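What follows is one structure encoded as C-alpha cells, with my remarks underneath.
All protein chains but one are shown at their positions in the complex.
All chains are identified by letter, namely A and B, in their written order; residue positions are counted from 1 within each chain.
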Amino acid sequence: MASDNQPTILVFACNWCSYAGADLAGVSRLEMPPHCRVVRVMCSARVRPEFVIAALSRGLDGVVVLGCHPGDCHYSEGNYYTRRRALLLKGLLEHVGIEPERFQLRWISASEGAKFAQTITEITGEIEALGPNGRKQPLPER
Amino acid sequence: MKTIKKSHLAEWLNTVAQGYDLFGPALDGVVQFKRVESSDQLVFDYANSVVPPKNLFLPQTECLFAFRREGGSIILEPSGGLERERVLFGIRPCDARSLLLLDKVFNGDLEDTYYQEKRRGTTLVGLACPSPPQRTCFCTSMGIDPLSPEGVDILLTDLGDRYLVEVTTEKGEELVEGLFLPSAEGEKPKGEKGKSLEGIEEKISSLWEDEYWRELSRRCLGCGICTYLCPTCRCFDLTDVGSTLGGKRFRCWDSCMFADFTRMASGVNPRPTGKERVRQRYFDKFSYFPEQYGVLGCVGCGRCSQYCPVGIDIRTIINEVMARGAK
Partner (left out) sequence: MEQELREIVRKLLQEGAIEYFIGYAEGVEPLHTTPCFIEREEQVQALIWSPLCPYNLARYLHQMKNEAGKVGLVVKGCDARAIVELVKGNQIQRERVVVVGVPCQGQVDLAKLEEAFQGVEAVEGKGDTFLVTVGEKVHRVEKERLWREKCFSCKHPISFEYDFVLGEMSPLLLARGSESEFAMVEELERLSVEERRAFWRAQFERCIRCYACRDICYACYCQECIFESRAPRWLEKITTPLDNQTYHLIRAWHMVGRCIDCGECERVCPMSIPLRLLYKKVEKEVEQLFDYEAGMRVEEVPPLVTFQVDDLDLVTQESS
C-alpha cells in the first residue's frame, strides 16, 4: 500500500474514451504523478459501486471513475447510469464520513490526453492533501 | 459471612483495576462486558449483557498467528497471549455455568491453548441474580441456581446496602487478599426451583422426523442472533487474511443457522433447508451435547428468546418437546 504520505489511487478508465485518452497522454510523454493504478473497463457503467466501497474500506486512498462524455458513450447509455450511481454513492460515502474527494467521476474523451494528465495530477493532489485514508486499520492482534 | 458495603465496592474494583485488566458491564450502545479503567465506567443496573462473556474466552475475532514469506521459507509468528491477568466482574450464574460447559469442549480431551490461556488468566467475580428474574430467564429449569457461586471465584449477592461475598477458590482468595472485609451478618436469600426437564434428551430424539421443525423454520430467518448471543454456542471458522506474501490467520464465530454453514465445495449441503438447521440447533443443545458431555447444553439465559427478530421462544420449543416427545 502507500508508504509515507504517498497515496494509492484506483482509476477505472473506459476502453473507448478515457483509456484511449490515457494512452494519448502516455504517447505524448505528458508528466503526471505515478500513484494511480489504472484499470481498463469496457464502459464506465461496468464499475459497480461495490468496487468503490470495498476499495475505500480496505484503505485505498481514492477511487476515480473516468468515462465518455454524456451523449458519447460507445454503448449509447452506459455513462448515464454511471452518472446516477456516482451521484448517489457520493452522498452515501459522505454520510459515513468518507471525504468527498476520495471518490471522483470525470468525463475524458479519447482525444483529451492533456486533460487526462491534468485530471490525474489534480485529483492526486487533492487526495494527497487529505492524508492516508483513515480506514486503513491494522488487523487485530488478539 | 463476609460482606462489603456497596459504597466500598467501587473502591475495591478500582484497586483491582490497578493490578489487573478489569472487565465489567459497561454501556456502549448496549450493555457489554468491556475493559474499563475505573469502576465508574461500570453499570450495575442491568439484567445481563447482550453478547455473553464467552466473548472474552472465545473472541468473535481472534488472531491465531501471523505468517510471512522470507526467502524460501514461511515464518509463523504466534499471536501474543494475555498481557495482564484479567478480572471479569459481573458475570451471572448462567454465564458462569456456560464457561464450565465450554470447558468440556475446549479444555477437555482437545486442548485449545488460546481458550485455556484466557481461562487460566481470568478471575471471575460473579453477581448473583436479583429477584424476580428477567421475563426470558429460565436458568432454574436448567439446573442452575441463580444464587450459587458455581463456576466463579467470588460471588457477590445483593443484600440491600451491601453485598454478600462468597470466595470459593484460591484465585478468589488472591483477589480479596489484604482487602478488609468486615464479617457481618448476612443471610443468603433462598432461590426457587424451576421446571424439571428430565428425559428431554430422549423426548427430543423421538421427534427427529416431526413436522414441528419445519413449522418453526417458516418463521426463522436464518440469521445468527441466537447462536452469537448464546453462551454455549461455539462454532467457529478459520480464515486467512492477507496475500501470498504474508498475512494473518483468524478464528471467528460462525453460525449453524447460516444457509452456507454446511455447504461443501461441491455445492452439496447436508442441511439444505431451514428445517434441518433449526432442528440441528435444538438437538445440539438437548441431545448431542448431553450425549457427548453428560449435561444439557443450555443455561437458560434467555438471550435467544429475547433477541430473536421474529419472537421465537426456546421455552415454547422445550415445552412442546416435553409434551409431545416419547420417552
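One rule holds in what follows: a contact is a pair of C-beta atoms (placed from the backbone, for glycine too) under 8 Å apart; a residue touches a chain by one contact, two chains touch by 3 or more.
Just so it is clear, the structure is predicted and the values come from calculations on it, not from any experiment.
Novice: Of A:Val39, A:Ala54 or A:Ala114, which sits in contact with the chain we cannot see?
Specialist: Checking each option in A:Val39, A:Ala54 or A:Ala114, the one touching the absent chain turns out to be A:Ala54.
Novice: For the chain left out of this view, which of B:Phe57, B:Tyr163 or B:Tyr228 touches it?
Specialist: B:Tyr228
Novice: Write the list of chain A residues that the hidden chain touches.
Specialist: So the residues of chain A touching the missing chain come out as 49-50, 53-54, 57-59, 70-71, 77, 80-81, 83-100, 105-107, 134-135, 137, 139-140.
Novice: In the complete complex, which positions of chain B touch the hidden chain?
Specialist: Listed in rising order, the touching residues are 28-30, 32, 50-51, 60-61, 135-136, 215, 218-219, 221-225, 228-229, 237, 239, 241, 250, 252-255, 258-260, 305, 307, 309-313, 315-316.
As a working rule, only the chains that are shown with their structure count from here on.
Novice: Could you please state the distance in Å, as a whole number, between where the Cα atoms of chain A are centred and where those of chain B are centred?
Specialist: So the centre of chain A lies 46 Å away from the centre of chain B.
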